[in-house]
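Okay, structure first, notes after.
Left out: one protein chain. Kept in place: all the others.
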Amino acid sequence: MTPEIEKSVVVDGPPEDDADAKVAKAPSPYIQAFKKPKGIVGFSLVGTLVLLALLSPWLFPGGYDEQGRDSLYTASLDHPFGTDQVGRDIFVRSIYALRTDLSLIFVAVPIAAVIGTLLGLTGVLSRRLGNASQRIFDVILGFPGLVLGITIAAILDPGWKSLVITITILSIPGFGRIARSQLLSEQEKEYVLAVRVLGVPKWRVLTRHILPNVLEPAVVQVALAMVLGIFIESALSLVGLGIQPPNPSIGTLLNASIRFMSVQPYYVLGPMVTLLLLTLGLNLIADSLNASLEER
Amino acid sequence: MGRYLLRRIPSVVLVIVVASFVGFSLPRLAPGDPAVTLAGPDATLEQIEAIRAEEGLDQNLITQYFDWVKDVFNGDLGTSILSGRPVSELISSRVATTVELAVVALIFMLIIGAVLGVIAGSARNRYVSAFVDSFNSVLLGTPPFLVGLIFILIIGVELNLLPFSGSVPITEDPVEGFRSVFLPALALALPPAAAIARLVQAQMRRTRGEQFVELAVAKGVPSRRISVRHVLRNSTDAGIVLAGIRAGELLAGAVVIEAIFARNGLGQLAVQSVQNRDYQVVQVIVVGAVAVALAIQLLTEILLAALDPRIRLT
Partner (left out) sequence: MRSTKPMRSRRGVKALAVMCALALTAAACSSDDDDSSSDSTPAEGSAETDAPSDSGAPAGGDGGTLTIATAADAQPNAVLATRAGNNLWRRQVYDTLTSVNIDTGQPDPLLATDWEWVEDGDGWKMVINLRDDVTFHTGRDFTAEDVIFTFDQQVLPESASQTAPVLQRANSWEATGTHEVTIFADDPIGNIFDAFALAVIIDSETYAGVADGTEVIGTGPFMWDSWEPGSSLSLVKNPNYWNADEPKLAAIEYVIIPDPTALTAAMQSDRAQVVFDLPTLDAQLLLEDDKFAPLVVPGPIFPLGMDITQPPFDQVEVRQAVGYAIDRERIVEQVFQGAADPSVLHWKTSEPGMDDSYAYRYEYDPDLARQMMEDAGAVGTEIEFTTLNIPNVVAVFEIVQNNLADAGFVVTANVLDTAQFDELQAAGDLGPIFQQIHGLNLSAASLVDAYPALRDGNPSQEADPEYRQLRDDLQAATDEASYATALQTLADWMLEEVFSLSVVRGEAINVQTVTVNGIEYTAEGVMILAGASLSE
């Protein structure tokens, strides 16, 4: 085998569909996603919300627990979303709730992504390991999520910590399956078999060929898993075992707004708008990423 | 297919064993035990201890685990420590409600998803397409329980059109039963329906561009008919997989929906049992849920293979 052939087969890998590196370097799909209309809206939405959440202690130095006698007031200039059942400003609470939820998903989902992907890729080491991790995913997927959340809350005391762990565990299979399915499909491809015959070490195959293919759907999955994470937080807060008062979270605000629906129907606007904007933004990002990845 | 099932058995068994282990040990890691709940909130330590001894809760955990496994193989699912009733009785009285909800929701999800997707995909008007698209996005971004709560408010309370509390089994009273499961099933079905709609819409767009469509158009077949027929066929694969995944999520979402619509189903039983540390009930529910999820998975794969000759059961 001449060094040239070896280089073109092993180092450069098989020609991709769009002839990378050869003619015009195709722009990274991530940048592409930014430019699409969906991407623009999505990224700006999420970006604004993240910024608001980060700056909240300076924007609203009073904190999220300024109670008072003026409870369940409708929207006014002082209180754009009204006040809650103990007189706190709902707008301020919503921003701080955003902060809580963002902190949850920005910790839990990346960790889940790493663990899930690693687990999913164990198949590269041995077939058995790969099967074993698939079984782990099956158990987690079949396990009733709410039961898991409540049990962990009982073990660790309800709150931020137990929620992070619950969300992480429940998000792992999503990433694991993606990694594993990419691994399986790539492993079957002829060029990989050829390259392995040539004696290229497994890890090189992994990093050079498989990982890039895993990364793309995984990034999309990050956005989707974040949305799911918020749902999990909301569901657990519905049974009172999510974020504990007086800390606000989207779930606890929703819960309270529903309880007082008959007295102040507009209470629900604050948390609902926040929730919708955030999930919409994340979904749009996922969509535009998906679209630009497909186009490639 | 028989060989396929046979080959799957070891992994199925493994998953169930792991699930049983987790379902057994995880709840016991939490502080408190059923004796605390049985003794009541005003109990003294002495009273709790007495009940603990009476119920035999101070035995070796490993023995308890194997005793339980042995019992299950003999058909005895255990006894709820809290109510003294057999776990099988508690579950069977509620499983119908949950299954009913899940099945109706599944049907809604498929129908609504397909219809929405076809509308979105075949719409020529960009605005209609964009509108349905955004509608989908909003639906996807809303947790089912929120959709459910909004339904209760508007359709249940304000308009008083449909009942939103309690459950009547369909087999007992079909009309009333269907009415009472309508709102909860719809709430449960809408967000995943949006996901399916997306899929169908994307498939329709893709199909339009394919060669055999152009050929059919050249032959004179109306393009709408082509799209729908061919798309529905070609998206069956991904659709089934998606439906399979979503079906699993349906069961999970059913728990919360049951709470909101006050349906006496498995979800409520599960939540109460965990909070009351009714270990026997929790164990069985966990293993049952995992088993059902596995069954759905297998079914999906079999269905896929049956419908698409390109896919082989490996």
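To keep things simple, chains are lettered A and B as they appear, and every chain counts its residues starting from 1.
We take it that contacts are C-beta pairs under 8 Å (C-beta built on N, C-alpha and C of every residue); 3 or more make two chains touch, one makes a residue touch a chain.
This structure is a prediction, so every number in the text was calculated from the model and none was measured.
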**Prompt:** Of the residues A:P212, A:P245 or A:P265, which one touches the chain left out of the display?
**Reply:** A:P245
**Prompt:** From the list B:V22, B:L38 or B:L251, which touches the chain that is not on show?
**Reply:** B:L38
**Prompt:** Which subunit B residues would touch the chain omitted from the figure, given the whole complex?
**Reply:** 30-33, 36-51, 54, 80, 82-85, 89-90, 92-97, 99-100, 103, 152, 156, 163-173, 176, 233, 236, 259-262, 264, 268-269, 272, 275-277, 303, 306-307, 309
**Asked** List the subunit A residues touching the unshown chain?
**Response** 65, 67, 69, 71, 85-87, 153-154, 157-159, 240-241, 244-247, 259-260, 262-263
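What we mean here is this: only the chains that are shown with their structure count from here on.
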**Asked** Which bits of subunit B are touching subunit A when the two form their complex?
**Response** 11, 14-15, 18-19, 22-23, 26-27, 29-32, 137-138, 140-143, 145-146, 149, 153, 248, 251-252, 255-256, 259, 267, 270-271, 274-275, 282, 285-286, 289-294, 297
**Prompt:** Given the complex with subunit B, which residues does subunit A contribute to the contact?
**Reply:** 131, 134-136, 138-139, 141-148, 150-151, 154-155, 227, 230-231, 234-235, 238-239, 254, 258, 261, 272, 275-276, 278-280, 282-284, 287
